[in-house]
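Entry: chain A
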Amino acid sequence: MSSVMDQLLDQRPLIAVMISLVAAITMPLFSRHPNWREGCTLLAATLKLFVVASMLSAVLAGETPSSASILLPQGLSLHLRADPLGLVFALTAATLWVMTSLYSIGYMRAKEAPRQTGYYVAFALCLSATTGLAFAGNLLTFFVFYEVLTLSTYPLVVHTRTAEARSAGRRYLVYTIGGGQLLLAAIVWTQVVAPGAEFVPGGFLAGRTSDVAMAVGFAAFMLGLGVKTALMPLHGWLPAAMAAPTPVSALLHAVAVVKAGAFGVVRVTGFVFGVDVLRAINADVVLAVAASVTIVVASIRALGERNLKRRLAYSTIGQLSYIVLGSALGTVAALTGAIFHIAAHAFMKITLFFCAGAIHVQVQRDNVDELDGLGKQMPVTLGAFMIGACGLAGIPLLAGFVGKWQIGVGAVEAGYPVFVVVLVVSGLFNIAYFFPIISDAFLKSSPVVGTDARPVITAPFVFSAGIAIMLGLFPDAGFHFYSLARLAASTIVMGPNGGGLP
Partner candidate 1 sequence: MLASNHLLRKLMAMNIMQVGVIVFFIALAAKSGATAPVVVDVDQSIQASGYVNPLPHALMLTAIVVSVSTTGVALALLIRIQRRYGTLQETTLLERLKQ
Partner candidate 2 sequence: MTPHLAVLVVVIPLASSLVIPLVGIFSRRVVQTLALLAHVVTLVLALGMLGRVLTEGSWSYHLGGWMPPWGIEYVVDPLSAGMAVLISGMALLTMVYAAGCLDKGNSRHPGLSEALFLLLTAGLLGIVMTGDMFNLYVFLEISSIAAYALLTSEEGPSLVATFRYLLVGTIAASLYLLGTGYLYALTGTLNMADLGVRLSEAGDSMAVVAGVSLVVIGLAVKAAVFPLHGWLPDTYTYAPVAVVGFIGAVMTKVSAYALFRILFFVLDAQAVSGAAVTWLGWLAVVAIVAGSWMALAQTDVRRMLAYSSVGQMGFILIGFSLGNVPAMVGGLFHILNHAVMKGCLFLVAGGVRWRTGATTVNAYAGMGRRLPLSMAAFLVAALSMIGLPPTAGFFSKWYLLVGAVEARAWVVIAAIIVSSALSAIYFFRVIEKAFFHAPDEFNPASERTELPSVMLGPVVILALVVLLLGILNEPIVTHFVMHALPPNV
């Protein structure tokens, strides 16, 4: 009996992926019964979170539950494995799926949106793909789920079926499939250089090939992953994709799709190439500079955007590059900050998007200059918005500060204090493009009458704002994101046996 249980426990990464897949397949049966359908989503989301969270203690102790592999020729396999980095991403995605599902129920019903079954099915598939790539044990598995993610998010982008949405969808596909093919070429190259290799903390490519080949391979990886990570100038799809319904923008483009790209960057730099290899070919500096350029330019572009969601999109582009910057710098502190920011940014950004959606639903306002006085009409909503915005700016005691501080420390440790300047400057820009919204909302008078949205819409973002505060005060609370990040970072820098909690 216990061995069956052990075997079942070992399959948890696979089970986590399958839960939402099963939900996706069964939901069309309930298309005529919205309550059953939404119940299905919520049940699947809760179960998935439960399964993922159950692996927490094992992973913190240094184990890596892994699922059986599907063997392929030439030593390849499809293989799922839960390690600290993967668990950070999976926990974030799973938690936020629960919240987004609740929020979607309120939002989509308030708008009486059509084709809701397709929406929930696509969402479930997308979450399967996200969990799959979080737990991917090697590059091929990662790629498979990466492409499935692209395919399952396309219907969500074009959900409203307007000409604008379709055009955004086409752009999305061109960018992501193009990037995907480049990524495939890079993966094939890795396979030829290091056949059958799995992700190893600290990388497995050291010494396998010439520096030039390493540089070209790394460039291919970064360009391929850079599309989803919205690294400039490959970011063009993201602002256009804001044509999707707000819950889609929230989860996917603030959490799942773009985080998949950033997560991929951390995986490739830390678990394929390794910090030392990258330093030897100076790729770390190049990547850090590219990330910094993205951070600064995105912040400037955000200032110029009138539409609230598009402004948030540019903010996302900048924030993601913090993660890229952290992984480029390659010290324990920098990596800890980057990985922690995967979770922290997700919670903060989703708060902001949810608030934007609530504002849209309640008072039909979409532009930043139309929000005067809403703070008095919708205090909870704008309050949560304020918390999220301050967090992103890196104000201490909120979640965003923790990541930024660690990356800054890492920059100094790595010998490039200039990047601290980048972090500070972007923080100032953050304040510049968020603060006026907040001050206008609370200090001016409102020409519009509105109230906070119903609890099913409001509760999710209140919860996520609360988490932002909690993670700021106690970074290791709840799901131990900080410990996981630190564990992952130390194994990356010091090799598989160099891990261990301080």
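Selection rule: all candidates are chains of the complex that A comes from, given by their letters.
Couple of notes before you dig in:
By definition in this document, a residue touches a chain if its C-beta (ideal position, glycine included) is under 8 Å from a C-beta of that chain, and two chains touch if they have at least 3 such contacts; residues count from 1.
No experiment lies behind these values; they were computed from the predicted model shown.
Of the candidates listed (1 or 2), only one touches chain A in this complex, namely 2. Taken in their complex, chain A has these residues touching candidate 2: 71-74, 143-144, 147-148, 151, 155, 158, 161, 166, 169-170, 173-174, 177-178, 181-182, 184-185, 188-189, 191-192.
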